[in-house]
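The following block contains the structure, expressed as structure tokens.
Of the protein chains in this complex, one is absent; all others appear in place.
A, B and C are the chain letters, set down in written order, and residue numbers restart from 1 in every chain.
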Amino acid sequence: MVEFRVDRASGLPAYLQLGRQVREAVRLGRLRPGDRLPTVRDVVATSGVNANTVLKAYRELELAGLVEARQGSGTYVKATLGTAAPEVLEELRGKFAKWVIEARAAGLEAEDIDALVRAVLSGGPDGA
Amino acid sequence: MKAMVWLTWRQHRWVLLSTAVLALIASSLLVAVDLTESPGRSVPLPAFYAVLLQTAFGAVIGMFWGAPLVAREFEERTHLVAWGQDVTPQRWLAGKVGVLAVFALVLAVLMGQGDGFRGYQDGASWALFEAHPLVQAGYVLLGLALGVLFGLLARHTLTAMAFTLAAYVGVRMLLALGWREHYLPAERAVAPVREAASVPKGAEIVASGYLGGDGEPMAVPDICARLSRPAACIAANGGTDSYVDYQPVERVFGFQVTEFLVCFLLALGLFVLAHERIRRGWRPSRTHRRLA
Amino acid sequence: MTVRVENVSKWALHHCSFELPAGSVTALVGANGAGKTTLLNILAGHLPADFGHVAVAGRVAFVPQDKPMYKGFTPLDVLKFGGHMNKVWDEYRAHSWLHRYRVPLKLRCGDLSGGQRAHVAFALALGSRPDVLLLDEPLAELDPLARRKVVRDLLAEVADTGMTLLYSTHVVAELGGVADRLLLLSDGKLLVDGDTDELLGEHLEIVGPAADEPPVAGEVVLARHQQRQSSFVVRCPESAVVEEPWTARPVTLEELVVAHLEAAA
Partner (left out) sequence: MIWLTWRQHRAVLVTTAVLAAVAVVPWASGWLDLIQEVIRWAFAGVVAVFWGAPLLAREFEERTYFLAWGQDVSPLSWFLGKSLVLCGAFSLLTLLIEPGQVGYSLLGFAVGVLSGLIVRRTVAAMAATALVFVALRINLGPVASAVLGAALFVVTVTMLRHVARTRPRGTADGTPAPAGFGWWTRFRATRRVRLSWFRDA
């Protein structure tokens, strides 16, 4: 089960935040295929998010093929995310942890590491 | 209807109850004194208060029931609550005024019983014109309507009460001194110029003077007016008869009915004004303009 | 559309037009004296517009900012009042709201605290099952904890009944995810009217070297220039791409509102 949290001060629209949280939960294995997402009414009552926003988030996820709406019974997780097998994921994580230790030794703060990762991901000059 | 009865009672029960108690005490005093006192005796004080209340009852209803009715809602801004429901403002007004009017009429009938210290035993008399249920009914309706309209216009309880009082006193004086004697043309008693015209017992004298040769009232010449017994002087100046215009005592009841009708129509007109005002100022809040 | 406002003028308001779809939650934002209360009063039918017209499909409930209530009534009396005065009345809904917020039912409203009185007003409004609910600064008397709870519960009511909610507020920081539409009033003029998600997507803050114009096509909401740096808040298509040396950053709702208000001032 996921519990949604909306950062109201964020510039990211709330429905995108909800979608991102579902993806994250699926990625980290907290949600598996066949699991039911909370009903719109539940999300509204627990997180104080507009029902339209929740519906919009669920629709986006459905379009992306991650979840499916079953008539009359709710929204269910359909697929998993990420193609890597768990053991591969574990190995990558180990490597990255080692790299972070190296970076810290070189005097980088968390913020610097973050900037570096972002730059690499966005395909900047030092990227692939 | 049931809703408005409930609401009116819930909101105004204390003022209704206290006025009712007051009216009950006053009317029982009026009746009791009426039965036990013979004319000419000195006035028992409680009865005097009762008569005072009988005279002023319409003003009390107007000031304490009518004026705060709408003005208080404005002052406390609860008109936004009252007029934001499915019951439209017009129906709210009509319902409240209706319920209050019925209650006021019951009390008016009570207040119209008995005549207190004035002690006339045999029914009608001009002196106790107000001591009749019908007349009191007219007065309370008039007071209520004045109060409601001024409350709606002033939107401020104190101001509305002051205006209601002033207007009520004004209208009552206008009726008592100006209009009432003209409800029917007065009867005229005529006698030779040197004698006084005889007027039936209990009649209300409207005017008196001398008639000229043409049978019309004549102006009293200045030289005669100064005399203590002007009859001879008048006769010398062309006066033929003396006359007295009066309303006979038999007409009292008819006049009381007329007074009620006058007050009732006035009240009705004022209420229609208030109703129109509220209808124009406030559309029915809930469904003021439906989309097609 | 459940609410349509066409070219309405009254006092501070100048020619406002907008429409609200059924079931939407709209925040009405603006400085003090911008005309928010006037607009809500017109929609509730308590004020006639001088010009233009207003149409509301269905029944309206309005809770004014000062939450007026009969001081001599107990909350139970208020529920009875609602039952008597309305064609549709949901006693359970009204009662459970009072119960949820622990409003003492047998004290006079005059003796209740500001927050409790606000809850009585909400209960009366919700109990009449309105199609359109208008709230003027509904959260002003409430503590931060109660604000969240009230927002959650109001949104749940909206989800349950499909009513349209329009509320005015100053606290823009609490709007995200709550309001799906934003109406921004300034000096009686409607500056922004739109879907909050779309608005957030369209607005960008772009920072770069001193320049007169931003590097993307679009409406410049606000421009700030310093000696070596210019920053723009721009309303542009979501697909707009910003090239080096400019950097773009999405704006928050609060920044968006402030930028528009600042530009209008």
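In the analysis below, a residue touches a chain if its C-beta (ideal position, glycine included) is under 8 Å from a C-beta of that chain, and two chains touch if they have at least 3 such contacts.
The shown structure was predicted, so the numbers you read here are calculated from the model rather than taken from an experiment.
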Candidate in contact with the missing chain, chosen from B:Met161, B:Leu211 or B:Val252: B:Met161
Answer key for B:Phe64, B:Phe103, B:Phe150 or B:Phe271 versus the chain not shown reads B:Phe64
Option touching the unshown chain, where B:Leu24, B:Ala127 or B:Met173 are the choices: B:Met173
Absent-chain interface residues of subunit B come out as 14-15, 18, 45, 48-49, 52, 63-64, 68, 72, 157-159, 161-162, 169, 173, 177-178
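As a convention for this text, only the chains that are shown with their structure count from here on.
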When the C-alpha atoms of subunit A and subunit C are each averaged to a single point, how far apart are the two points in Å? 30
Whole-Å separation of chain centres (CA-atom averages), subunit A against subunit B: 81
Identify all positions of subunit C at which a residue touches two or more other chains, and write them in rising order. none
Within their complex, subunit C touches subunit B through residues 1-2, 4, 44-46, 48, 53-62, 64, 66, 68-73, 77, 80-82, 84-88, 121, 124, 128, 130
For a test of understanding, state which residues of subunit B touch subunit C in their complex under the given definition. 2-3, 6-7, 10-11, 76-78, 80-87, 281-291
With touch defined as at the start, can you tell me which subunit A residues reach subunit C in the complex? 6-17, 40-41, 44-53, 56
